[in-house]
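Excluded from the complex is one protein chain; the other protein chains are retained at their positions.
Chains: A and B, in written order; residue numbering restarts at 1 for each.
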Amino acid sequence: MYWLSGGFVFRRVVSPFHRLDPRVKLLVSIEFFVLSLLVPTVPAIALILFAILLVSAVAKSLRRIGRTIAFSGFFAAFIFAVNFLFGLGLFNAILYSFRFLAIISSTSLFFVTTSPDELEQIMKWMRVPRDVVFAFVTAVRFIPVVMLDAFQIMDAQKSRGLEFEKGNVVKRVRNMVPILIPLVVNSVIRSGELAEAMESRAYGSTPKPTSLYVMRMRWYDVAVALAGLLLLFVLTLYIYHFVSFGV
Amino acid sequence: MSAAASRLDQKRPIASVEGLSFRYPDSQKPAVKDVSLEIGEGEIVLLAGPSGCGKSTLLRCLNGLIPHMYPGNYSGSVSVGGLKVAETPMSTLSQSVGLLFQNPENQIFMFSVERDVAFGLQNLSVPREEMRSRVDEAMRLLGVSDLALRAPHELSDGQKQRAALAGVMAMRPKLIILDEPTSLLDPKTALEVVSLIERLNRELGITFIVVEHRLELLIPIADRLVVMDGGSKVMDGHPRDVLADPRVEGYGVSVPPVSRLYNALVKDGVRLPKVPKTPEEMAEELNAL
Partner (left out) sequence: MAIVGENGAGKTTLVRHANGLLKPTKGTVLVDGVDTRETTTATLSRKVGIAFQNPDHQLFSDSVENEVSFALRNFGFPQELISKRLDWALNFFGLEQYRKSSPLVLSGGEKKRLTLACILAWDPEVVVLDEPTVGQDSLQKEKLAQVFRMLQSTGKTIVIVSHDVEFLWPIQPRLLVMSGGKLVADGEISRIMEDRELLEGARVTQPQLLRLYSGLKSRPASPFLDVADARTWVGRGAG
């Protein structure tokens, strides 16, 4: 729960990285993502992880990304264990687990530094249909609300003697029912109210609504984008060369 | 004194309901039965009645959700700002009449206040510069300009209320309907909302229809009190007159203690010169006796 809310929720911070055009932020994260899948050696993946942490520091989000990595450590260790036990070798085991961490942290970096408004703009730019964009943004906007609802429901049911910690797996699953049903019912009621409010503010009048914000690439956006692409290109060539000639 | 009372000339009706009846498709009884009502421009109208009396249905008939979003058995006519509601699309109607629902949480869709205030304008394809100035204006009027970039879950109840109202105001409607705006607020915040309504009415001439159970909050600023019961309009007049009418207590409306006292005293033969709107007024009158 905390891992999710810490690592993938946007936080408003002033930093050079945050100031970048959202498309460039997306590009940087994709670059890290792709690189981590391509590199074949442990030192290289370690370097990439380091680079991600460096950029996180520039984005003043080091602690957040660090925490994401820490919480994902569990899964990473699991990946390591499975690979090692299946005889794929120590280096590969480390490589794959580090790769996992790099993928998670580069994704986390993107979501922590990009606001839902910016996500909306990216989706519009990618020509995602109006309704899908709206559904996505509204869903993100209501995450904290639904979470609060869930806690209040849990409080109410705990006060009626419901105990979460006790019981076997079957019992615990059954104990979720008094939480899930009110949550779902409330969400349905909420959707109805949202629909009325949307209609009342003319939603759907046009397939192409105008926008309050506009994305504009500035010189530093172009610079970062070009630098990133160049690096990716060079490294891909190097890896290709490296892999072709083996070690 | 409201904008309406200070007008010297006859009030033009901004909304008129004639013989309106509406029955939801899966229901036997009509929710609204033969209701006729005229709202003058600049009035502040208080609409009261017990749960199930048809208030919510009437509001939705005024802003167009009925019949556009909720079709059903519809007869009679409703017009707002000269437009026939049943024949005008919501996109046009929303620029004449705005409806603020009870729970501000479920009317704020976007991640930041200013982005949400712009919501309606985006749907109307308003160009960016104009949108920017209208959003800024609406936020300024509602006193939420410094909350422009805040996320809704970071706002207090009162702030959410104002942010949602700003979103409605940005559409520049002449008539704004508020459905139980204070029910989830504490009394002090509720009073702030009331003075906000009064100010917007006075400065901009916006007509307000407010549905409210806590009558004592709105009575000081209302020009009219309309009571509904069982789908029909049963009382309609100046708040002082309606509250002085002993029938009002029988309609399941929360009559404020001071008004109940007035009516009880009348029964006892104690006649006060004026029907008091506030306890302070009543104290004055009693002191004078």
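Note that contacts are C-beta pairs under 8 Å (C-beta built on N, C-alpha and C of every residue); 3 or more make two chains touch, one makes a residue touch a chain.
The shown structure was predicted, so the numbers you read here are calculated from the model rather than taken from an experiment.
Interface note: of A:Leu37, A:Met126, A:Val185 or A:Leu230, the residue touching the hidden chain in the full complex is A:Val185.
Within the set A:Ala77, A:Val177, A:Ala223 or A:Leu237, the residue that contacts the chain not displayed is A:Val177. Per the touch definition above, the residue from B:Ala148, B:Val234 or B:Leu265 contacting the chain not shown is B:Leu265.
Listed here are the chain A residues that touch the chain not shown: 149, 152-153, 155-163, 177-178, 181-182, 185-186, 189. As for the chain not pictured, it touches chain B at residues 50-52, 156-157, 180, 183-189, 191, 213, 216, 252-258, 260-261, 264-265, 268, 270, 278-280, 282-284, 286-287, 289.
Heads up, the rule we're going with is that only the chains that are shown with their structure count from here on.
Taken in their complex, chain B has these residues touching chain A: 60, 63-65, 68-69, 89-91, 94-95, 98-99, 101, 103, 105-112, 114-115, 118-128, 131-132, 135, 149, 151-153, 167-168, 171.
Chain contact summary for the complex, chain A toward chain B: residues 12, 115-117, 134, 137-138, 140-141, 144-145, 148, 190, 193-206, 208-214.
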